[in-house]
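Shown here: the complex without one of its protein chains, the others still in place.
Order of writing sets the chain letters: A, B, C, D and E. Residues in each chain are counted from 1.
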Amino acid sequence: MMRYAILLMGAPYSSQAAHSALRFARAVAARGHRLEGVFFYHDGVHNAARLAAPPQDEPHLVDGWAALAADHGVPLQVCIAAALRRGLLDEREAARHGKQGHSVEPPFELTGLGQLVDLGLRCDRLVTFGP
Amino acid sequence: MMRYAILLMGAPYSSQAAHSALRFARAVAARGHRLEGVFFYHDGVHNAARLAAPPQDEPHLVDGWAALAADHGVPLQVCIAAALRRGLLDEREAARHGKQGHSVEPPFELTGLGQLVDLGLRCDRLVTFGP
Amino acid sequence: MLLHILNRSPATSEVFRQALAAMGPDDRLLLIEDGVQGAVGALFGRFSGLEGRLYAQEEDLVARGLAPLCAPSVVRVDVEGFVTLTEEAQKTVSWF
Amino acid sequence: MLLHILNRSPATSEVFRQALAAMGPDDRLLLIEDGVQGAVGALFGRFSGLEGRLYAQEEDLVARGLAPLCAPSVVRVDVEGFVTLTEEAQKTVSWF
Amino acid sequence: MANAKGQGFEGDLLVVLRHGPHGTSWLREGLDAALVAAAFGRRVTLLFMGEGVTALVPGQKSGPLGQKGTSPTLEMLEMYDIDTLLVEAEALAWLGLRAEELMLSATAVEATELSMLASTHSLVLTF
Partner (left out) sequence: MANAKGQGFEGDLLVVLRHGPHGTSWLREGLDAALVAAAFGRRVTLLFMGEGVTALVPGQKSGPLGQKGTSPTLEMLEMYDIDTLLVEAEALAWLGLRAEELMLSATAVEATELSMLASTHSLVLTF
């Protein structure tokens, strides 16, 4: 049993990175490893977009990540700076920036880049999926 | 005087495409041409993200497009299919998909790809800005 | 005469080859954004044969500190010059 | 021994050169997503010298119809094999 | 049918497809633009360039998460009267396939013929 972390920097639909990362995450968990967190950075923050409405015959990645969190207790950490620039805000940040409505909700949590460094150095393996 | 259209396929912040397109749009208008529309496709649909909160010392592209529309009456047309997949919905689409809240509002309008074809063939020039 | 627009650096992307392949003998090529790296140093060699038809966006050279390194035969245009190039061409084709 | 992961096609992107430059003599290279194009036809030649250390993600080959064209010396691994490769390597480095 | 001399390539819209299936959304979004133009009665030429030739590789499947890919869309092209499919000969060569082996009937275009394509169409969209 090893501790894994995933860094995802690709948006869903625009690139395959999110598909690859989600599949890899499930395989890591199935193999009995502990997935300590998925960190969403760069365009990867779009994986947390709760308003995403993909076609019904395509995989819904936002729901896919939420299911992974529910099944295996994996924290889904979204870089707050990268998210704000890209229009992804939770309720607290929306209020702080005077925006009505929000685009991120649990199990995704906005957090700082320090969490990525912590994950990367604390886990046995960090695997990056870029766009 | 010529009729221009712009096709923008890059997201703000992730790539320079939106900066280039906005600058070019202003220069086209300043030169006395008629800019008949800006069409947002692929990741360019993120330019319509009303929740975007960039750092205060960086240009706010969403506001920049809205100012262009106000100053020169330029329609800002967002591909609806590309937008829905990426979590960009106006109030009507949010209601239709059972989502609370919305991420696109006027002057941006969700529209079909037919508008791109129409713009491209009707205008004297179509200039594409890719990521 | 068409205007081709390239925004990727030949250092990383092979897209410049697609632009060159699609260019007619009188067509022009404008380098913008990271594409202006192609106006500098050894990368400029990728565009030999385009003398007089190779343009670079001045503002993008300046922001990157590359203006002093720009090959002398590259025609530098500001955004107004970019608009003029699109006026003069029958249409534009973008490579990214 | 490190595992390098490449997801871009050598047909368009020069990133594969960065991966090769960063690889140590025992390191492995796994092609995923559009990177699996590098396991096929003339592009496979870009990775000569990696025999036995060049892997390709089976599911990505299959989805693209490229499995029948995959060079025989490429080791094909499914997603479980991908996990095994990350277990066996001290760390992973991604090139995109 | 387009011939090898460039005649017959004239049309309203040239859509240049430079990406393969599954890896990005470029191919899908480019094809969507082509289908819409055709549905509006426009003549459309498709040029598969560089990695784009892999769109025509036979035997494509869904992705492991159920991603459909683009081959079902390609099979609809004929219904939309999009029948001018061109592939860059050089890209076919590195793939190691002949034009006859592709999933749809397509014409190989040599490098010397590519440059006339953009000028013989009213509008060029690159994806």
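What we mean here is this: contacts are C-beta pairs under 8 Å (C-beta built on N, C-alpha and C of every residue); 3 or more make two chains touch, one makes a residue touch a chain.
Just so we're clear, the structure is a prediction, and the values are computed from it rather than from any experiment.
Across the whole complex, the hidden chain's contacts among the shown chains comprise A, B, C, D. Considering the whole complex, the residue from B:5, B:22, B:35 or B:49 that touches the absent chain is B:22. Touch with the chain that is not drawn comes from one residue among A:32, A:98 or A:114, which is A:114. Touching the omitted chain from subunit D are residues 2, 14-15, 18, 21-25, 27, 90-91, 93-96. By the touch definition given at the top, subunit C reaches the unshown chain through residues 7, 9, 11-12, 33-34, 37, 40-43, 59-60, 62-69, 79. For subunit B, the list of residues touching the undisplayed chain reads 13-16, 19, 22-23, 57-59, 64, 131.
The definition used in the following text is that only the chains that are shown with their structure count from here on.
Counting C-beta pairs in contact across D-E and across B-C gives the higher total for D-E.
Per-chain Cα centroids separate subunit A from subunit D by 25 Å. Note on chain placement: the centre of subunit A and the centre of subunit C lie 38 Å apart, centres being C-alpha means.
Subunit B has residues 42, 126, 128, 130 in contact with two or more other chains. Of all residues in subunit D, those touching 2 or more other chains are 7, 11-12, 33-34, 59, 79, listed in ascending order. A list of each chain pair in contact follows: A-B, A-D, A-E, B-C, B-E, C-D, C-E, D-E.
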